[in-house]
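The other protein chains are all here in position, but one chain of the complex has been omitted.
We just call them A, B, C, D and E in the order they show up, numbering each chain from 1.
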Amino acid sequence: MSGSYFAFVAAAYGMAAFALGALSLWIFLDARAVKRRLAALEAAIGRGRAR
Amino acid sequence: MLALFRRDLALQLSGSGSGLVGVVFFLAVVATIPFGVGPDLALLSRIGPAILWIGALLSTLLTLDRLFQADRDDGGLDLILTGPVAPPLAILSKCAALWTASCLPLVLASPLLGLFLALEPAALAATALTLLAGTPAIVLIGAVGAGVAASLPRGGVLVSVLVLPLAVPVLIFGVAATYGAVNDPAPFRSPFLILCALTLLYGVLGPLAAAAALKLSTD
Amino acid sequence: MLALFRRDLALQLSGSGSGLVGVVFFLAVVATIPFGVGPDLALLSRIGPAILWIGALLSTLLTLDRLFQADRDDGGLDLILTGPVAPPLAILSKCAALWTASCLPLVLASPLLGLFLALEPAALAATALTLLAGTPAIVLIGAVGAGVAASLPRGGVLVSVLVLPLAVPVLIFGVAATYGAVNDPAPFRSPFLILCALTLLYGVLGPLAAAAALKLSTD
Amino acid sequence: MSDLAARPSRFALLANPTRFLELSGRVQPWLYAAALALLAAGLGLGLAAPEDYQQGTTVRILFVHVPFAWLSMMIWTVMSVSALGLLVWRHPIAEVSIRAAAPIGAVFTFLCLFTGSVWGRPMWGTWWVWDARLTSVFVLFLMYLGLIALTRAFEEPQRAGRMASVFVLVGFVIIPIIKFSVDWWNTLHQPASVLRMDGPTLDPAYLWPLALSALGFSFLFFALHLTAMRTEIRRRRLLSLQRRQALGSA
Amino acid sequence: MLDLTLSGLVVGRGRRALSRPLDLTLSAGEALVVTGPNGAGKSTLLRTLAGLLPPLTGGVSVAGARVPDGEPARRPIEAAHYLGHRNAMKPGRTVGAELAFWADFLGRPALSPEEALAAVGLDGAAELAVGALSAGQQRRAAFARLLVCARPLWLLDEPTTALDGASQARIAGLCRAHRERGGIVIAATHQPLDLGPARSLHLEPIAAPESLPAEIGGWDEIG
Partner (left out) sequence: MLDLTLSGLVVGRGRRALSRPLDLTLSAGEALVVTGPNGAGKSTLLRTLAGLLPPLTGGVSVAGARVPDGEPARRPIEAAHYLGHRNAMKPGRTVGAELAFWADFLGRPALSPEEALAAVGLDGAAELAVGALSAGQQRRAAFARLLVCARPLWLLDEPTTALDGASQARIAGLCRAHRERGGIVIAATHQPLDLGPARSLHLEPIAAPESLPAEIGGWDEIG
């Protein structure tokens, strides 16, 4: 009995893990990209005019 | 306020307004559904009120997105928002003008269209009545979406996306009241009263929120 | 021409007009219907194709009316009409951009949405196919309305009222073809061919008429 | 003093973005750690919990479905509070909060729908019905999508934040509708058994894992939200610097 | 007696300041000419005075003006006409109908639309559609709005855009007449505009945000 429904439980947990993982990944990549661009811009400005 | 109502009504009825487009779209919706349902008159008359309501909801969306756009583009919105009429009241009169130009014709046409859908007389009357009570709510809550999107160059579909979920309760109670009027076990009074309450609620909420949105987006 | 297509596409995709919004709008429409007609899956699957088609028509109309308005208001239309690209071709590329940005996502999403409405596989495929064949016709004939509406400060309504009836046959043949694909007695081929013929006809007629309307109206 | 007077508010100082970045940087790792620990405990206990005599092993979906359902509503509530903060106190962090929370909320709502319909298949024999609870959550999902579209439709993040907050506040009406839909309309979905006026009626064997995993997912939300907010703040600084650099020479 | 007071007013876009703190009082009959290069913040200042943008710090107050129903005006815009870069006239409606609408909407009507149009040199244009006027004629029709209802404070953003020499002089004359009646005129302009003896405010683009009051700070100041 329990075996036949295992697929549903697995699907629920699997999708949860997948979606949350993808979300976290996106958030972290976004964070890193913005941090890098900001650092680059700050370096550029710093060269132009001391802040 | 009255001046604003009159001017908007004149604009809607003459040129750039899209009131009549809504009516034609309404006709198109009502004419298309029977294709899917087939020639089954009993079924058609059962879902008839729902079709009329859905048609009215969708065609109101069609006219909504330009509620503030033209005024914004020519700079008139600045004057309206800072004028002596409190912004929510000004928005209320703009909504009233829109409703008169685009929803009232729908309400008036609905009994006629109901005949096409083989509705009984009681259902015809109930549909018209519930539409009369419910369409203002759609326009009023729609004003929020239009206000939020007014500073976008093209509001279009976004307005509808924002408005549709909020308009769903109106649809539910409108259709429920109509069925209540026709089928015996279902009640008419309570959904109809909820519908009226919704209209009043949105009548307060809509203009206030729309005014806030417009105020916050001036630049 | 390609430049115009790319710019229009970028404009459509940036911000409010994006395909994502179109799909969400579609979802919202589909989700509202059961509130109206009730959660009866058999009924839903019967009117499903009609609903998808109506949703497509509505969202196209919602994005259409501004096809030329913005260009006209900022003076860009003058340059486009007198530029090195022949006006009908310029209009064609604007239409193509609009279709790619707002109709193509709908076509692609329609099978998924059909699942919500419990359509059978054959109906899913037929709906997507007819939408693919039919939506360009709506955009192209809508361009005429948009052209005239953009040019006349008054009388815009009149034209939309004239154009929408021209779009309704598209809707009707589209829905008819879809049913033809599912129900045995009804034919699929002939309404589908008519649909394609309509698209081709409007593909020639629309840009030419829209160009004429815009040319006549410059001032 | 006239109405036009700005409020150089205490709140603005309290919520000074620099201070926020500092503070959140310190809290953030703890949040992630707590989330992971709680989730491990909750879901671990949940998988070890006895099978339900009616639902069999599928009862374990409870431990994800219910937290997702709660969070989908809670996130809109968090955004509503932020919206109030933005509109009433012009709190500069608030607009960042809304923009950062919207996609996370959409994912949690999607997961609520997904786990619910995966649960519905064995329990009710169907993936989806158009009943009041299910449809209202679906409507919430659509509202999240609309909100995301709205926040991304504007060029300036400031205006996007203000418009979004108006929509969030008006849209808050959906939350009571979802919560009470099971009581107002009799639906297929079961009524509340944990969050009720007269105390939970759920078996403690399920209650504990549920509580732990709900807490864990909440911490996960807060942690992700904080990270996304930090990114948003930096993005704004980026935009603003870009603009200043461009106009400095113009 | 009408008085308009700016106290420590800093105007700006978003969180970016565009002016130093302004302290200034204008009394009845006075005029202020705002000048400065493109992008200096002239329009931003006028829109802030009109209540269309929030001030970054400081405030604006008005004393001695009344709203149409007799109460003293509290916000400047209640006593002010704002004429922006755009004309606030619908191309499809007639000039007369638009002026009549604004007179009705804004309250306290003064000249009739026809008289106002005559005053700006557009006699007999009342029946024409706004869209059928030339650029300068449209601008003058927009100016006529200030004459159809009486408000003591005029906020004019480049009022003479697109106007020919004669019309510029005419508009300047209308402003002087307004001052003589006890009104206040604040005009941003690039062209010399003879409003009579007037105070002047020159705005310059601000280079370094460091020089601003601490609490304003833009997002770019985040460490």
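The working rule: a contact is a pair of C-beta atoms (placed from the backbone, for glycine too) under 8 Å apart; a residue touches a chain by one contact, two chains touch by 3 or more.
Computed from a prediction, not measured in an experiment: that's the story for all the values here.
K.L.:
In the full complex, which of E:57, E:94 or E:137 touches the chain missing from this view?
P.N.:
Within the whole complex, the residue contacting the unshown chain is E:137.
K.L.:
Contacts of chain B with the missing chain: which residues?
P.N.:
For chain B, the residues touching the absent chain are 152-153.
K.L.:
By the contact definition given up top, give the residues of chain D that touch the hidden chain.
P.N.:
155-156, 242-243, 245-250
K.L.:
Across the whole complex, list the residues on chain C that are touched by the chain not included here.
P.N.:
3-4, 6-7, 10-11, 14-15, 70, 73-76, 78-85, 218-219
Methods note: only the chains that are shown with their structure count from here on.
K.L.:
Return the chains common to the contact lists of chain A and chain B.
P.N.:
Chains that touch both chain A and chain B, as defined above, are D.
K.L.:
Upon optimal superposition of chain B on chain C over Cα atoms, what rotation angle is obtained, reported to the nearest 5 degrees?
P.N.:
Value: 175 degrees, nearest 5.
K.L.:
Report the chain whose CA-based centre is farthest from the CA-based centre of chain C.
P.N.:
E
K.L.:
So which chain is farthest from chain B, going by the mean of the CA atoms in each chain?
P.N.:
The most remote chain is A.
K.L.:
Distance from the CA centroid of chain B to that of chain C, rounded to the nearest Å?
P.N.:
23
K.L.:
From the mean C-alpha coordinate of chain B to that of chain D, what's the distance rounded to whole Å?
P.N.:
Distance between chain centres: 31 Å.
K.L.:
Can you work out the whole-Å distance between the CA centroids of chain C and chain D?
P.N.:
Whole-Å distance between the two chain centres: 36.
K.L.:
Could you pull out the residues of chain D that touch at least 2 other chains?
P.N.:
139, 142, 145-146, 149, 153-154, 234, 237, 241
K.L.:
Which residue numbers or ranges of chain A touch two or more of the other chains?
P.N.:
In chain A, nothing touches at least two other chains.
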